[in-house]
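Apart from one protein chain that is not included, each protein chain of the complex appears where it belongs.
Order of writing sets the chain letters: A and B. Residues in each chain are counted from 1.
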Amino acid sequence: MMRAETVPATPTRERPEAPVTRPGRIGESTTRADGVPKVTGEFEYSSDLSMDGMLWGATLRSPHPHANIWSVDTSEAEAMPGVFAVLTHEDVPGRKVYGMEIPDQPVLAWERIRYGGEPVAVVAADHPETARLALEKISVEYEVLDPLTDAQEAMKEDAPKLHLSGNVLRHVRIDHGNVAKASAEADVVVTGEYEVGMQDQAFLGPESGLAVPDGEGGVDLYISTQWLHVDRDQVAESLGLPPEMVRLTLSGVGGAFGGREDLSMQVHACLLALHTERPVKMVYNREESFYGHVHRHPAKMSYEHGATKSGELVYVKARFVLDGGAYASSSMAVCLNAATFACGPYKVPNAEVESYLAYTNNPPCGAMRGFGAVQACFGHESQMDKLAEALGMDPVELRVKNAIEPGDRFPFGQEVPPPAPVVEILERVKAMPMPEEKEVMGRDLRELPGGVSNTTHGEGVRRGVGYAVSFKNIGFSAGFDDYSTARVILSIEDGEPLVRVHTAAAEVGQGLVTLQAQIARTELGVERVAVLQADTRVGSAGSTSASRQSYVTGGAVKKACEAVRERLFERVREELGEDSGDLSVENGDVVSGGEVVLPLSEVLDEEIEETVEYRHKPTYPPDENGQGDVHVQFAFSAHRAVVEVDVELGLVRVVELATAQDVGKAMNPQALEGQIEGGVAQGLGLALLEEIQIKDGRIQNASFTDYLLPTTLDMPSVKMDILELADPEAPYGLKGVGEPPTISSTPAIVAALRDATGRELPRVPVKPEQIVGIAKKPPDAPPQPGSAGYAELGRLDERREQ
Amino acid sequence: MPGYERAEVSAELTVVPSEHAGKPPREQIETAKTAAGETGLAREAGPETLVLAGSRREVLEATVEVIEASLDAGARAVELKVEAEGESGRFGGGG
Partner (left out) sequence: MEFLQPLDRKEALEAKAAHPEAVPIFGGTDVMVELNFARTRPRAMLDLTRIPEIREWGEEDGRLLRVGAGVTYAQIIAELGNKLPGLAMASRTVGSPQIRNRGTVGGNLGTASPAGDGLPPLYASDAEVEIDSTEGVRRVPVSEFILGPKRSVLKENELISAFYLPEAEGPQQYSKIGPRNAMVIAVCSFGLALHPEREKVGTCIGSAGPTPIRAGDAEDFIEGVLEEGGLWESRVAIDEAALRRFGEMVAAAARPIDDVRGTGEYRRHSVGVLAKRTLMWAWDEYREATDAA
C-alpha cells in the first residue's frame, strides 16, 4: 500500500491535567464537573480531537446487504493527490475478525457481505472531502445475493447459511415445574403475539477517535467507548501487536447506551495510522453512525399465560425469536437475558421458555440499555394486562397478587435475593396522585396530542392510564469474571490533601466520574479529589454497561480508598502508638475520639498509593434446563403512564409518567434523577417513535429526520418515588440504576394507549396507523432521493456533478 | 458483554491450497469450510482461515475432520493453532 513521506515522529498528545473538584459525600447531590462545558459547547468530544499533521480516515461500505465480493480495485483511489493509504482486508496484519463473544465480524470484508453498510476498505487522506472522494474511486465488483431478512425464515433447515455453522446463534430453553400438567389446572388462559422493532441507541456523539502512531510500531488511540480494555485487546489482536503496544485513552463520549460496546472505527484508524505513520482521525457522520454500531434486537414473542379464577399464575409459556443481524456482537448474552426475564417479576410455578437468536442479513444487533429485558417486559406486561381483563381484575391488583418475593425462586432457578420490593413499588406508583385532567376543549395546543401542529382542539381526545413493572440484572452474569480495578493516591498537593482516583471505567454521561470523587471524598475525608482520565495504564474496569459501574467500579474505588486509609492509619499508629483509638479522617485531619490527633500533612510526606481489584460474588451459567444462579443483583422498577390519544388521528400526548424504583442507595440524587428521566424518555421513544425501518436489509431512515427521538414537547414531567432499600451484598447497599427506567416505561405507555383506545396494539413502536386501525404496510421501495429525510432535496440531487 | 460462554478450546486452521491439485484453490478452501460448517463449531476468520471453538474433545475431533477434508480436496498444507481459551488472557487482563 501507499506510504506517505514520513513526518517527524509524532508526539503523543499531552495528557490533560485532571480537574480538582470538591465533591459532596455520597448521598449528596453533586453537579458534574463537565456539565457547564457541555452546555456551553466547550467540552472536547472525541469528534473534536485534532493534531498537527493529522490525516482523515473514511470507510467504504457495501451498499448491498448480501453479496459476494469478486474484486476490489484501489489503484485509482491510491493515485489521487492527498490520499495516503487505501487499505483492505489484506492489510489487516493480525486477526481479520473481531467480536466480544464470538469473533465472527470481519475488520474489513474479504469475500462475503452480510449486511448493508459493512466496511470493505478504508482510506486516509489529508482532507475529509478528499477521503470521501477517494472512496468513490475504489471499485468493488459485487455479486448481489438475495438478502435473508427474516429471523424465522433464517432458522429453517433449508435457509442459506450466512455463517459456516448455520444461522441459529443460540437457543436457550428454560424448563421449570411441569407446564404440561399445569395447563390442565388453569381456569383462564390468554395467548398473545408481540413484536418489538429495532431501536437505536441514537447517541448524539458519533463514532469517532484519533489514532497516533508512537514511532516504535505501537499506537495510542483516543476514543469514545464503553470499555477501554476490551477495545484494546481486540485492536491489538487485529493489529498483530502485543496489548502493551496499544494504549487507549478515553475521550469525550457523547452517549453510549450499549452502542459503543462493540468496535467501530478503532481498528481502522489504528491500521491507517500505522501505515501512514501519521495521526489519523475518523468521525462518522449521522447517517454512517446508523451503520457503525449495533442496535436493539427486534423480537417476535409468543406467550401463553394460565391462571386460576382468583388470578394466581399457574404457568407461562413463552417463545422468543430475536433477530441478531449479520454478526454475533453480544447476542448470546441478550438471548439468555431475554429468556431469564420472560416471565416478569412474578411467582410462576411452571414455565417453559424458548429463546432463539438467529443470524440474518439485517444490521447487526447487540447491546442496548435493557439488554433483552426490554423486549421480554413488553411481552409479559402486555400479557398481564390481557389476563387481568380476562379475569375482570384490576391490572395492578393482579400484579401485586403474583409479585415475586425474596426467598421465592425465579423460573430460572435462582433464589430471589432481598430486597425485592415488587409489591411495594407497584402500590406506591399506584398511590401517587393522578395528574389534573383539564377540560379538553379550549386548552393550549401544547397540552393536546399533535401540539402546535394544530391537529385537534380537543376533538377525538381520550385519556388512558397504564401500569407496568420490570426487573433487570445488574452486572455481568452467567459465570463471567466481572471485576473492576481502581488506583487511589493520597498526597499533599499545594499544601492541601488531595485524593487522585484512577480507573479505566468509561464515563459515557452517566455520572461515574462524579461518583468516584464522592466515594473518595467520603472514604478518605478529604475535600479535594481529582479523577484521572480513564485509560489502559490501569487495569480493566469492565464495561460501562449492565448498570454495573456504580456497583463494580464504585466498589473498587471504595476498596482502594479503604486500603489507602488502612496504610494511613498504620502511619498514624507508628507516630502516635498503637493505642491511638478509633481513627478517622475528617476535613483533612486524622481524628480520634472526636479530637484532631494529627493533620494529614504530617503523615503524608510520602504519598500513599493502592491499586485493588473488586469482584462481585460469582455467577454461574445456566444448566441444560436453563436453571442456575445466573445473575448477581436485580433492580426493580414500576411505571404508571397517563396518555391522551386523538383516536381519529392516532396522535399521542403522554401526559405524565410516574415511577417507583428501588435504588438501594441514592448516591448522587441529582444524577439519579437525570438517569431516570433519560431512561424513561428512551422507553417513551420505543413505545411511540423510535424504530430503524428496514426493507430488504436496507435501513430506510438513517437520519434524525426520520429516526424520530422524543423532543421536549413529547416528554412529560416524571414523578419519582425513590426507594433506598439496601442490598446487603453491594457497596453502600446500592443498586444499578441506568437500565430499569427504560424497561417498564414502554409497556406502561402502551397499556395506557390500550386503555384509551380499546385496541390490541401488539407491536412497538405504536404507529398512528395502529391506533386508528389502519393495517401496517411496509414501505414499498427504498425511498427515491427526495422521499425521505435529507434526501428531501431531489432537485439539487439531479444537479449533482457526475 | 464478552465471553459469556467462552469456549474451552479453539483451533485456528489456515488452508494452504495447492496450485496443482485436481480442484482449483478456491474450491479446496470451500471444501474445508463446508466440512468445518458441518461440525457446528466453525466460523470464518479470513479468506483461508477458519476457527473451531467448543469443548476440548469436540474441537480436537472436528479439527481432524477438517484437516482430512482439506487434504482430500488437494490442499498442500493446513496450518493449525490450538488455543486453550481459559489461558488466553483476553479482555481486560492486566493494565
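Here is the rule we use: a residue touches a chain if its C-beta (ideal position, glycine included) is under 8 Å from a C-beta of that chain, and two chains touch if they have at least 3 such contacts.
Quick caveat: nothing in here was measured; it's all calculated off a predicted structure.
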Where the missing chain makes contact, among the chains that are shown: A
Which residue of A:P449, A:G525 or A:G697 touches the chain not shown here: A:P449
Contact set of chain A toward the excluded chain (per top definition): 129, 132, 285, 287, 446, 449-457, 459-460, 648-651, 653, 688-689, 693, 700-701, 705-706, 708, 710-714, 767-769, 772, 774, 776-780, 783, 785-801
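The rule we apply is simple: only the chains that are shown with their structure count from here on.
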Interfacial residue positions of chain B with respect to chain A in the complex: 1-5, 33, 36-37, 39-47, 49-51, 53, 90-95
Residues of chain A defined as touching chain B within the complex: 89, 95-97, 100-104, 110-112, 161, 163-166, 227, 229-230, 233, 237, 243, 261, 330, 332-333, 336, 367, 371, 476-480, 483, 485, 504, 536-540, 542-543, 545-546, 621
